[in-house]
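All protein chains but one are shown at their positions in the complex.
Labels for the chains are A and B, by order of writing; each one numbers its residues from 1.
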Amino acid sequence: MLVEYIPLLIIFLLAFFVALVVQGLGAGFGPRRPTERKGQPYESGMVPYGPGTRRISVRYYLVAVLFILFDIEAIFILPWAVVYRDLGVSGLVLMIVFIFILEAAFVYAWKKGALEWE
Amino acid sequence: MTINDLNTILPLVVLAGWSVVVLLADLWIPKDRKGWTAALSAVGLVVVLGLTLARGGTVQKAFFGTVLVDGFALYLDIIFLVGGLAGIALAYDYLKRMELERGEYYPLLLIAISGMMLMTYANDLIIVFLALELLSLPLYIMAGFARFNLQSEEAALKYFLLGSFASGLVLYGVALLFGASGHTDLPGLVNTMRAGTGNQALFLFGAALLLVGFSFKTGIVPFHMWMPDVYQGAPSPATAFMSVGAKAAGFAALMRVFVTVFPSLSDDLTPILWALAAITMVVGNVLAISQKNIKRLLAYSSIAQSGYLLMAFVPYANAEVSSDSIAAMLFYLLAYTLTTFGAWAVIIQMEQQERRGLEVADYAGLGKRHPWLGLAMTIFMLSFTGVPLTLGFWGKFYLFSTAVEGGFVGLALIGLLTSVVSAFYYLRVVVVMYMQPGDPPVKQNRWVNLTALLAAAVVVGLAFIPGSVLDLALQAVLQLQ
Partner (left out) sequence: MTTALYIILAVVIVGSALGTIMSRNAVYAALYLALNFMSVALLYLFLGAPFIALVQVTVYAGSIMVLFIFVIMLLGAERLAASENLRGQRFLAIALGVVLLAILGTVFISRAELTGIVTPPTAVDFGSPRQIGTALYTQYWLPVMITSMLLLVATVGAILLTRGEGTSIRDNLKRVDEKEQADQEE
């Protein structure tokens, strides 16, 4: 049964080797002239400031929770999408109701301004 | 097929749908008109109550047998729906007064009731678990409704953490039962157990995990630690609602699952249930004595009541007694619901800003200054104790007599003795109200008053016709399959 997943394994191995090759080429052929500036942590080109472990805003929490909720929604839609032709009209109606209830959550989040960053 | 299924659980569908509509409608209701949300929710509850009563107690199965509607469900649904109306009546003025008014409270309450109703219909462990979550999640949020109040936040966090831990245990129990039998539906489980083809050890472990999980939810010692803090920290109307709803639904689930599925495990489970019931009655009542805060006092009292309710479970496998004892338990649940809502209605009128007015000492003089409220509170305290002429007396009477019938004289004796102990702290409230001088400030509100007085009247009124109420409960149980 696991034989089915050999393509998956090949992709994993391929990804690993590509990364290895890219790193290896860079290390092997690239010049290395380290300066203090280059050794600093990369912060999108800005000069780093403050400690690396400062606390982040509570807003990220809400974003993460909403992400989980809609992720779970997607998980329920996936098996439906696989069989929706066999399910016929009843499957369509069920999915509409399902989405509608979650749309209520979306409308609520929107109206409460949870999707805005301020 | 689908339409028929929906028709079977029509009250639940209407309630759940209506809660979504109210939730959305509330977004456009201006901040100073939140009374509309409360009114809309109450209308929904009344309609659903009408639908439930109109359908009656006919036994119907739906959704491939995962849902079972019967007299047992009808009886409990009426308790939940009336409890929901009381919950709205208690909350409206309180939330406004304490500056907690947020329209979401009411739709969340409706969703919690949907979960409770679903629990009474459940004939499949998956439904049991989902119903448990559907009723718990809104309650966690309601416990934390008083944001910026550390006690309320603590209550919400504790309730959520321990509640989700309990849900995890229930889920693990369900998984083991499925592993033992290959079924999640109760009839399938029963058949496997009867045929003896399942894995008995896994059955036992699964049953134990279910028992522990539901013991958390219903506050049975030693799984009661969260209750005093949560009851004290949560806003009072939320506490009133959860102390009735979560408990009754938890016992409903225990009743369905244990009575139908696990009679053959009774050799192992009955002694455990015996010990749990005894220890819960003793610990709850003894710890309540030293409480000075009325909310904590009622929390420990609520733990003790769980012990009495659990007593009805001990002879669950004895077919001759079990229907009587479960009828007694349903009767007791009714008495407990009415008394609890009434008592909390008085507490809510007494509570002042910044959590003042919650000590038992603050009740000094209530009996003289506000004779009606004092009388109502006296009735509730007497009913909790189990003094004759109240519904609580008959509840305990039926519970103890069925325990004796089932051959558990010792347990009935413990129940009797702990009731005597409980008189000490319940009557202390009455003594403080009438014997000590004082002029407590009371925030009267007609809806809360109505709840208190109506509950008091029914607690006394039904005490004159206990037989017919018990008959109703018995009818409900006899339809339990």
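The definition used in the following text is that a contact is a pair of C-beta atoms (placed from the backbone, for glycine too) under 8 Å apart; a residue touches a chain by one contact, two chains touch by 3 or more.
Bear in mind that the values here come from a model prediction, so they are computed numbers and not experimental data.
Across the entire complex, the residue among B:Pro11, B:Gly44 or B:Pro138 in touch with the chain not shown is B:Pro138.
In the complete complex, the hidden chain is touched by one of B:Gly50, B:Gly168 or B:Gly182, namely B:Gly182. Note that of A:Pro7, A:Pro34, A:Gly50 or A:Gly113, the residue touching the chain absent from this view is A:Gly113. Listed for chain B, the residues touching the missing chain in the whole complex are 5, 16, 20, 23, 31, 63-64, 66-67, 102, 104, 107-108, 111, 114, 118, 126-127, 130-131, 133-134, 137-138, 140-141, 144, 147-148, 156, 179-182, 196-202, 204-205.
Although one chain is not drawn, its touching partners on chain A can still be listed: residues 1-2, 5, 53-69, 71-76, 78-84, 86-87, 90-91, 94-95, 97-98, 101-102, 104-105, 108-109, 112-114, 118.
Keep this in mind: only the chains that are shown with their structure count from here on.
Inter-chain centre distance (chain A to chain B, centres taken as mean C-alpha positions): 42 Å. Against chain B, the residues of chain A that register as touching in their complex are 90, 101, 104, 107-108, 111-112. Taken together, the chain B residues at the contact with chain A in this complex read 2, 20, 23-24, 27.
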